[in-house]
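Supplied in C-alpha cells, the structure appears directly below.
Right after this comes chain A.
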Amino acid sequence: METATLVQTIANSVVQGSVYATVAVGLALAFGVMQMANFAHGEFFMVGAYVVYVLYALGGVPFPAAVALAFPIVGLLGLATERFIFRPTRDNVLSGFMATAGLAFILQVLVGQTWGVGLMRSIPTPYMGIVEVGDVRLGWQRLIVVPAAGAMMGLLWFFLYRVRLGKGLRACAQDREAAALLGISNNRMAALAMFIAGGFAGVSGALMAPIHAVTPYMGHAIIVTAFVVVIVGGMASIEGAILAAFLLGFIHTFVTTVFDAVVATMVGVAFMAAVLIVKPSGLLGRVKA
Partner candidate 1 sequence: MGKALGLAALTAALCVAPFVVREYYVEILILLLINAILAVSYRLITTTGDWSLGHVVLMGVGAYATALIAKLLGWSFWASLPLAGFGAAAVGFVFVYPLLRTRGFGFFIGSFALAELLRLVWIKFHDPFGGPRGMIGIPPVSVGSYQFYDAIPYYFLTLAIVALSVWIMYRIDKAVLVGNVMKAVYMDEALAQSVGVNAPKYRTIAFTVGAFFAGIAGALLAHRLGAIDPHNFDINTMVYLIIWVVVGGTATFWGPLIGLVVMTAVFEATRPLLEWRPLLFGGILIAFLIFLPGGIESLLAKIPPLVERLRRPRLGRRTL
Partner candidate 2 sequence: MLEVTGLSKRFGGLAALDELWLEVAAGEIRGIIGPNGAGKTTLFNVISGTYRPTAGSIKFEGREIGGLGPSRIAELGVIRTFQRVALFGKYSVLENVMVGRHRHAREGLWGAIVGSGRRIEAANRDRAREIVDFIGLGAARDEPARNLPYGHQRALGVAIALAAEPRLLMLDEPVAGMNSAETLEMANLIRRIRERWGVTVLLVEHDMRTVMGLCEKITVLDFGKKLAEGAPREISENKDVIEAYLGADEFVA
C-alpha cells in the first residue's frame, strides 16, 4: 500500500472508530449496569438520524441544535424501553433481548410509515468542504465526528467517575445487589443507563445522517457492528468497547480499502466469533457474556 493511501486509510479509520465508539459505548453501559442487551440499538441510531432529518432537513433547525436534541429524544426512547421491556424481563436476559427485536420491528414501521420507506432520504450536508492535510482528504462532515465523539466520551468519563449519579451506575455494574443494599435504586440506574445509551446512539445517528443513507432500515448494518464491538471489547466494559471500536474501525476500514465492505464485515464477524470462542468475556471484560 502506498504511503498516501495508508495515511488516508488511517485517517478514515479514526473517523470510523469514533462512530463505532459512540454507538457501542451505550450498548456496553446498558449491559454492564443491568444486563440489558438491546437488539433495537441500531434503531435508536436510526431514530437519531431521523431527528436530524425532521428538524434540520425538513424543519430548518440548525444542525448542531438538531444533533443536540437527538440526545434527549432518543434518550427518552431508551427510558421507555427500560421501563416497558427490560424491567418486566429483568430476570431473563435472553427474553429482554428477544423482546427488543420486536421493538426494532415496531420502530422501523413507525418511522417508515410516517416519513416514507424506500428511497433514501438525502440530507443536505451542513458542513461542506474538505480538509486537506498533506495527502489526506477528509470531508468536514466526517471530521467533526472525531471531536464530537471525544467530547462525549470525556463527558461520560466525567459523569461515571466524578458525579455521584454516575458512580452509582458503576456500582450497579459491579454488583447490583450490593448497590441496592447501599440505597442505589436498581430501577433508577437501569433507567439512567438506558437513557444514556439511547442518547449516545441517537447522537451518533444524528451526526451520521448527512453521510449515510437515511432509511428506516439503516439500523441493520449498525446493530451487527455494534454487537461485534461490544462483544470483542467485553460485554460490560466501556473501556473495552472504546478500545474494540477503534480496533475494529481500523480493521474494517483497511479491509474495505484492500478488498470490499462485505469482506470487511465478514472479518469483523469472524473476529467476534473467535473472541466468543477463545475468550468469551472479551478483550477487557470480566463478566461472562
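Selection criteria: all candidates are chains of the complex that A comes from, given by their letters.
Some points to look at:
Keep this in mind: a residue touches a chain if its C-beta (ideal position, glycine included) is under 8 Å from a C-beta of that chain, and two chains touch if they have at least 3 such contacts; residues count from 1.
All values reported here derive from a predicted model rather than from experimental measurement.
Touch between chain A and the candidates 1 or 2 in this complex is found for 1 only.
Across the complex, candidate 1 is touched by residues 37, 85, 88-89, 92-99, 101-106, 108-110, 112-113, 117, 220, 224, 227-228, 231, 262-263, 265-266, 269-270, 272-273, 276-277, 280, 288-289 of chain A.
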